[in-house]
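All protein chains but one are shown in place.
Chain lettering (A and B) follows the sequence in which the chains are written, and residue indices restart at 1 in each chain.
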């Protein structure tokens, strides 16, 4: 049987720590149940792909985003970032967390339409 | 045959009356077609779980949120609220609308992945 798959689109960064953090809490909970999880960063959410950025984002009563993202990567989560969203923020490849994949809309559509659930934060 | 199921995640409260109200309009329309509906409150949306809070939220041209939430409950809708979101707002159990279930991320993942559609507002 195919593994279940969850796609989580993140559209907030440090300007809204709770909306930036919750997606990774969800993602890690899904990974813990043996689901495949892809996080897709769009709009201000693309800032989360920048090395060391997450260590400056902290939502009250939640685990640290930095640690959540490390756990996410370790458990095999995939992280994609929207190309024009990166470009308009002058975020260049050398600034990205290792393993972040830069993708265009077609890939987002493929990911979302192959998922059992897609959440957008 | 299994009943269809819709999950609606609400991430806005009184600071955005329209985004707080529309999810319950959707939820009640889905309940009216015999679907199972679970509303999950996160971020500022958790305020909606507080007794009497909804009576102070009103979106122009929409039915009153208070009435929508009463109808939702009467038609069998389930309402869940995110534990850390409640905690960071000092919302305690005695303040919650009867029947509200406090849940962690694992439950949200289970709900979303078992739904035919998941909407996030």
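In this section, a contact is a pair of C-beta atoms (placed from the backbone, for glycine too) under 8 Å apart; a residue touches a chain by one contact, two chains touch by 3 or more.
Being a predicted model, the structure only gives us computed values, none of them experimental.
Per the touch definition above, the residue from B:53, B:72 or B:121 contacting the chain not shown is B:121. Residues 9, 11, 42-43, 82, 84-85, 87-88, 104-106, 108-110, 112-113, 115, 118, 120 of chain A touch the missing chain (whole complex, contact as defined above).
One chain of the complex is left out; on chain B, the residues touching it are 4, 6, 18-19, 22, 25-26, 28-30, 32-33, 35, 59-62, 116-121.
Methods note: only the chains that are shown with their structure count from here on.
Think of chain A turning onto chain B: fitted on CA atoms, that turn is 120 degrees, to the nearest 5. Each chain gets a centre from the mean of its Cα atoms; for chain A and chain B, those two points are 24 Å apart.
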